[in-house]
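A single protein chain has been omitted; all remaining protein chains appear in their positions.
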Amino acid sequence: MTRVAILGATGYTALELIKILLRHPEVEIVAVTSRQEGQPPIAMIHPSLTGRLDLRLEDLSPAEVAARAECVFSCLPHGASASVIGPLLEAGCRVIDFSADYRLNSADAYAEWYGQKHVDPDRLGKVPYGLPELFREQIGLANLVANPGCYPTSAILPLAPLLKAGLIQPGSIIVDSKSGVSGAGRTPKLTTHYPECNESVSAYNVGRHRHTPEIEQVLGTVAGQAVEVVFTPHLIPMDRGILTTTYSQPVGNVTEDQLMQTLRDFYADEPFVRVVDHLPGTKDSMNTNYCDITARVVRGRVLTISCLDNLVKGASGAAVQNFNLMFGYAETTGLI
Amino acid sequence: MTRVAILGATGYTALELIKILLRHPEVEIVAVTSRQEGQPPIAMIHPSLTGRLDLRLEDLSPAEVAARAECVFSCLPHGASASVIGPLLEAGCRVIDFSADYRLNSADAYAEWYGQKHVDPDRLGKVPYGLPELFREQIGLANLVANPGCYPTSAILPLAPLLKAGLIQPGSIIVDSKSGVSGAGRTPKLTTHYPECNESVSAYNVGRHRHTPEIEQVLGTVAGQAVEVVFTPHLIPMDRGILTTTYSQPVGNVTEDQLMQTLRDFYADEPFVRVVDHLPGTKDSMNTNYCDITARVVRGRVLTISCLDNLVKGASGAAVQNFNLMFGYAETTGLI
Amino acid sequence: MTRVAILGATGYTALELIKILLRHPEVEIVAVTSRQEGQPPIAMIHPSLTGRLDLRLEDLSPAEVAARAECVFSCLPHGASASVIGPLLEAGCRVIDFSADYRLNSADAYAEWYGQKHVDPDRLGKVPYGLPELFREQIGLANLVANPGCYPTSAILPLAPLLKAGLIQPGSIIVDSKSGVSGAGRTPKLTTHYPECNESVSAYNVGRHRHTPEIEQVLGTVAGQAVEVVFTPHLIPMDRGILTTTYSQPVGNVTEDQLMQTLRDFYADEPFVRVVDHLPGTKDSMNTNYCDITARVVRGRVLTISCLDNLVKGASGAAVQNFNLMFGYAETTGLI
Partner (left out) sequence: MTRVAILGATGYTALELIKILLRHPEVEIVAVTSRQEGQPPIAMIHPSLTGRLDLRLEDLSPAEVAARAECVFSCLPHGASASVIGPLLEAGCRVIDFSADYRLNSADAYAEWYGQKHVDPDRLGKVPYGLPELFREQIGLANLVANPGCYPTSAILPLAPLLKAGLIQPGSIIVDSKSGVSGAGRTPKLTTHYPECNESVSAYNVGRHRHTPEIEQVLGTVAGQAVEVVFTPHLIPMDRGILTTTYSQPVGNVTEDQLMQTLRDFYADEPFVRVVDHLPGTKDSMNTNYCDITARVVRGRVLTISCLDNLVKGASGAAVQNFNLMFGYAETTGLI
């Protein structure tokens, strides 16, 4: 049994995390934090938790958190997260960070893409990227894990095996992603106001979405050379789910069978990656920790199509998968 | 040709009004106002107007508006609307008010339901309620018309003929309404944040929605006696449309044929009320100025089911219908 | 560990049931049946089950089913279900029937509402109605349980305590329900074709929905006298969820506190009914086995508002709750 705390518990990833953890037989949630005034019961913020989690939101210091919890899931925004993680680690907690603070290896890249100086640059480059399918061993040993972004997971899982196998060119990759609205968070904005985004699809942050360097860095590590990605996210009128369609140039001639076999071999033993023959829809993986992947060759170009639930495999499910590895539980505990 | 101004042009009813007026052959839009800083082109706020209306949002005084326009559509919030309408009328404008400021006849009722003192109480009770199907003659002669609320129109149109004909009891009426989200306006709120209200239905303002006294007052006028209504609005995950189901006790025995015939007779010459045999869906009236109505008898109880587009017949279409009556244009101009 | 079979496994309730049972530690799914040709893997019909359930759809006789399974969940349509349940019971299986075949006590009522003669009339009236909150004891002892309809559960749970306590009049009840589209099943029809029902709300089967006699019968049993219900179902553009708003006349004066206290007392020990002060939305209970209930008094009329997930508490979750009672597992197993 492990005592866990959740920082920044008013958002959607925290809510999803709580729902998963409530089914995890080896977890006790001992604190949920927020700067919300008045310490309301968490079920007042998330009515779906009524009768399921009897905790109040508290505004706790890292020391207070560490006094209660062995493991901390930080759902704080970037910047805020890095500023508390050092103290938490020093106080003996192990931490899974949902923010982007420890995903990039370089403080310069962080400053460029996130528009602020990193407050804890010394740890950068030493924190495993929390994608068990690529970095399982490091995750198991780590005290701090950088939980991946939702788009990156949807792009890295289909592309990594093909890059590793040398089947596609690393300089040519287009990533066209379609995401549900929960990915934009729980703070009301005009762009996510129902009558604005319902019945509409649009691209956003074209050429400057912060997940771009994350995708490139991880794929570059896998490929052993620089990878360049054109990444275009689109907002889709649905709650959850990401479908990512990638386009790349093959190295020489590549057949669909080769692509599919490479993917199947790579993920043969993975509990949460399903390589499928059909064209998957996001609903197939909704509310699950699965990522579904297929590949096609069209007019000599390599296509991959992958989908996952941005709140589960794209966030909180992946976090629990990492937690299980870090604390020695069966990797699928609470996730099936 | 009539020169019109639109006050409070950043909201959804104003946008819908503009789209209708752009098709109206006898209208020139001469001003669109807002307190928005920097006087942005209206198409910057409403991208769908790009290339269609080349005006900037201006922060104009009533005198400045009156210097340009013969008719003013006020889409300002209640309170704000009443505070400019006096000056506009005195400066010679004729006004159609989308707010609730002149709908109730009593300043006390206004204070009770809207939580503030009315700033222009002397006009209350003298302003026609802008439902042409009931008050066509007064509307045509008026300088100020109180454009009806969306829910009230959906409830009054089916019930008024039955009350007038003495077929249902005035003290027994239940109004259960289902509305799309655009009715909540364009300001982002948690309740209308996409991931909150999508894939969900809920009741709100039960027993205290401000449209209650409006429905009761107008139905009371029609019935010639006090009418009491239990009104329950529900938020439905769709952009636009209201479906209203009412339940009432008949006076004596009433058949479906009697109900339908009464409705058909009452609306025989109305261009925008369709009495239908089938059960209408809101999509049938979407983007139109129609209200569709049917009636049933179930276990001795009278049911009516009606639907309309809350932004058209429930707001901006009705306003243009009123405008046509006030300025002597064919009532359906711009609306078919 | 109990071996279970699922009959009619291509529909949505069967899919939901499988997902719940896959998390149930005491269940082994040994057969999924369908008349589907070619015995395809069930994951070909339901891609979300890929990698999760490795069974083929089979067209099995009751004897073949009984040779494998101790418990049978029948998701067959009404009529079809009754025709196999007798043989299954006689072969020693215990059965939970999702169809309406054993919900009504009277073969005449069945014939009237379902338009066909009942094939197994002798069992009618002896089969417990599978609502544990009202009939827990009988369910635990039964070999056959009639799993409730989704609308009835949403209406009975809020109304039963109030009727039992004599707080509302049994002859006056209006039930206005709003349901997501999955309630209409998996067979494509024009009314559930996406561009028809999306962005629209409509009433259907007004005054003649088959859940009416079911609601009346169960509430009548609870009240100890005849109960009459005007039931109006509405189709809402969302996947799942039912919100039911009821209106009834109180007996004498009733306060909101009385209503709420009566509900709280009645459900004090129930794991899956949450009596809440706020107005619940269907999303609060989405993907859970909870039914959320609140009550209000408006202008002397009693209102209840309740919601649940039609596929979980309204169907498959309730079925597993019944299963747990029948087979001696903790009632919440697999459902939290």
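The letters A, B and C name the chains in turn, as written, and every chain counts its residues from 1.
Everything below uses one rule, namely that a contact is a pair of C-beta atoms (placed from the backbone, for glycine too) under 8 Å apart; a residue touches a chain by one contact, two chains touch by 3 or more.
In this text the structure is predicted, and so the values were computed from the model without any measurement.
**Student:** Under the definition given at the start, what are the shown partners of the omitted chain?
**Tutor:** Listed by label, the shown chains it touches are A, B, C.
**Student:** Out of C:Asp97, C:Glu133, C:Asp176 or C:Glu199, which is the one that touches the chain we can't see?
**Tutor:** C:Glu199
**Student:** Of the residues B:Pro47, B:Gly252 or B:Gly328, which one touches the chain left out of the display?
**Tutor:** B:Pro47
**Student:** Quick one: which of C:Pro25, C:Pro188, C:Gly252 or C:Gly328 touches the chain that's been left out?
**Tutor:** Hidden-chain contact among the options goes to C:Pro188.
**Student:** For the full complex, which residue in A:Leu76, A:Cys93, A:Met286 or A:Leu335 touches the chain that was left out?
**Tutor:** Considering the complete complex, A:Met286 is the one touching the chain left out.
**Student:** Which chain C residues would touch the chain omitted from the figure, given the whole complex?
**Tutor:** Its contact residues with the unshown chain are 12, 180-182, 186-190, 192-199, 237-240.
**Student:** Mind pulling the chain A residues that touch the left-out chain?
**Tutor:** 174, 176, 178, 180, 196-204, 206-207, 228-230, 232, 234, 236-241, 243, 245, 247, 279-284, 286, 296-299, 301, 303, 305, 307
**Student:** Could I get the residues of chain B that touch the absent chain, sorted low to high?
**Tutor:** 22-23, 47-48, 50-52, 199, 274, 276, 278, 280-281, 283-288, 290, 292, 336
Keep this in mind: only the chains that are shown with their structure count from here on.
**Student:** Name the most central chain, where centre means the mean of Cα atoms.
**Tutor:** If we average C-alpha coordinates per chain, C lands closest to the whole-structure average.
**Student:** I need the chain pair with the most C-beta contacts, please.
**Tutor:** B-C
**Student:** With chain centres defined as C-alpha means, what is the inter-centre distance between chain A and chain B in Å?
**Tutor:** Each chain reduced to its C-alpha mean, chain A and chain B end up 46 Å apart.
**Student:** Specify, in ascending order, the residues of chain B that touch 2 or more different other chains.
**Tutor:** Expected reply: 180, 197-199, 237-240.
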